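Excluded from the complex is one protein chain; the other protein chains are retained at their positions.
Now for subunit A:
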Amino acid sequence: MRSLIDVKKASSNTDKSVVKGQDNIGLGGVGRSKKHDSADKHVAGEAIYVDDRPALRGELHAYVGQSTMAHANILSMDLSAVKAAEGVVAVITVEDVPGHTDIGPVFPGDPVLAIGKVEFIGQPLFAVAATSYDLARKAARLAKVEYEELEAVLTVKDALAKQNFVRPPFSMKRGDSDTAIATAAHQLSGEIVVGGQEHMYLEGQVSTAEPTEDGGMNIYTSSQHPSEVQKLVAEVLDIPLNKVLVDMRRMGGGFGGKETQAAPWACIAALLANVTKRPVKFKLARLDDMVMTGKRHPFENNYTVGFDQQGQIKGINIEVNGNCGYSPDLSDAIVDRAMFHSDNAYFLDQATITGNRCKLNTVSHTAYRGFGGPQGMMTIEMIMDDIARHLGKDPLDIRKINLYGKDERNETHYHQTVEHNNLSEIISSLEQSSDYQARRKAITEYNTNSSILKKGIALTPVKFGISFTVQHLNQAGALVHIYTDGTIHLSHGGSEMGQGLNIKVAQIVAEEFQVDVDTVAISAARTDKVPNSSPTAASSGTDLNGKAAEAAAKTIKQRLIDFACEKYQVEAAQVKFENNHVIVGEQSFSFAEFSQIAYMGRVSLSSTGFYKTPKIHFDRATGQGRPFFYFATGAAVSEVIIDTLTGEYKTVRTDILQDVGSSINPAIDIGQIEGAFVQGMGWLTTEELVWNEQGRLLSNNPATYKIPAINDAPEDFRVALVPNAPNGERTIYNSKAVGEPPFMLGMSVWSALKDAIASVNDYKTSPTLDTPATPERVLFAVEAIKRAAK
């Protein structure tokens, strides 16, 4: 019954030649659109997630009691009713923790269970183990807790006024921004409130802890960081790391929400398993998951900019203020990344970027796809629009004129030179393929004739730095075995959350041996196979683990070559891996056959591999260095239509051109781009986190927190990869990271909404549009523009 206005053709236009079919013909696999290794299991309901594992003998279920105050001392906690409740086997408080009571991932500040006070609503107070999930949940609600209420800090403004920070402030400087601003032809200033974001991974937080015979613990968890879970479980139990095994087969989505936020539930399950000597599963109900786990940091940023007659920036001061919640968690690095990305794609010239890490009495905010980068970029993209309206120009012209240059104007405010910069080519290519100029004209004309509905269009670029800014995390390990039937087993330190990491790494290993990718079996990430792994985060999964797996495969391959040379008296150049075969001089063996021969010849067919990212360094004391190995780039054009009477809107069309270098798997990469874009769009449009005046999260379930549904995806959605664009740095097969960068292309929708709003006053005023740009905010922005027009 429903139809859309002005969308002639209702189909998506992603390059089908790239995406259609799996292209499973041929060997090796790098560069081919192999299907996700679990695709067949996903669709059949056969893929096993933690909660799907068969119950262990005697398995109990954990739950926690939660704080109802944002900031308070705990005067007393009466747990008698909890202990007496049906099915309850054990109840613990922090007093019962044998080891560390603080599970802060980088800095202390996150008690596993409350220690004398609470700092946010939903903070775990005590934990209960019961014979069923329902009974555990019911029992956890029966505690009687007396509090002494303390003053709570619930706004960023309040935290700034009180200098209430989780970590000290920090600035990055290049040149003398104050003078440059003052002496520029034009000055503007402004501020923006950027909302946070709930991860809403479809699979909630869940872990199972199983006591082992030697006082250790096996943990099955949905975590992006198994090694950290291992470390924290060992620490809370006061046992060595070698007694804790963490097994992570797959996650039902992560997006950063399971980087540090998976560990508390694993620790609590382990504590209860330790007390009861029985396996314990802890699964958070959705509402509790939303209340008790951290989200994307909301930010409140402000700027002052000086620019010339053409709109080119001469000097700028930006202050980014992250709402970190009650504890440091990863906030130091997240606000750093917001600062690093305050330039997005633009040369800021003389710049001072200051970051504050505000402490509020809410849940501790955490990693989320883009890791502060998106919140940093929002300010500069707002500035681009503001300068354009001020000078009466198309925002695209302002964006172009401010892009980093190739040989000059190419140093960031943290003194890294931007190399291999292809954004001007990407933008001009996209401008043409999306027909931007003609559509801009048509839209302006439409807006002149349409009184209620208005259209808007915007092109926004993204330049995103790739590497963990914490240097030591930029390492990875892998383990490859070849068995005597020629099949290969692959383990690596990365974790699969849907991004297709496992298939990409398998393709890399298959490529090395020139065998079918099906020859390579990938299983769970396990801390006893690949130790000391970094989180699968920062878009680094393939870059790091792909290289480590390649190194492992190369080691075995070299052994096979050496063996062949010795046994068959040939030169190394005469040993070739082709088409599931090993060619040795004139002879050809199937890969299975040759594996058997090598085994009989006592060749080790197993190897580890290791990789560390080269070139990177950053000195936080001076704010200078090269934190990023390279930059991932892309751009998007979005067109929207808004209703000036209600603020409702629709994204009509989006065109994306993303540089993924030489793609290891185009279909997987396109899936990442599409998904990231829609998630980014959701962040900036309908996904609204609402806390009340007591600090209670009101948008605490999917009925009140609205992620994009199928109708919200752009009606006409065209995604392309930059062709023939190998990464200028020597990454794995010269590919580029893809997980996070396209998330920020969602900014094109926000900027297009502002474009549509600006049309109401003939593009003379730059609308203020805080995010998420809900219909309510859009309507009020329209009304503000109407008032400005009068």
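The criterion applied here is as follows: a contact is a pair of C-beta atoms (placed from the backbone, for glycine too) under 8 Å apart; a residue touches a chain by one contact, two chains touch by 3 or more; residues count from 1.
Here is the rule we go by: contacts and distances are computed from a predicted model.
Not every chain of the complex appears here, and the one that does not is recorded in UniProt as "Xanthine dehydrogenase small subunit", selected from "Trimethylamine corrinoid protein", "NADH-quinone oxidoreductase subunit L", "Xanthine dehydrogenase small subunit" or "Branched-chain amino acid ABC transporter permease".
Contact with the undisplayed chain is limited, among A:Phe717, A:Tyr733 or A:Trp750, to A:Phe717. Within the whole complex, the absent chain has one touching residue among A:Ala572, A:Leu645 or A:Ala788, and that is A:Leu645.
Among A:Ile452, A:Met600 or A:Ala621, only A:Ile452 touches the chain that is left out of the view.
The chain not shown here touches subunit A at positions 1-6, 10-12, 14, 19-22, 33, 35-36, 38-49, 51-52, 54, 134, 137-138, 141, 199-204, 250-255, 285-287, 450-453, 497-500, 641-643, 645-650, 667-668, 670-671, 674-679, 686, 688, 690, 698-699, 701-704, 706-713, 717, 719, 774-776, 779-780, 783.
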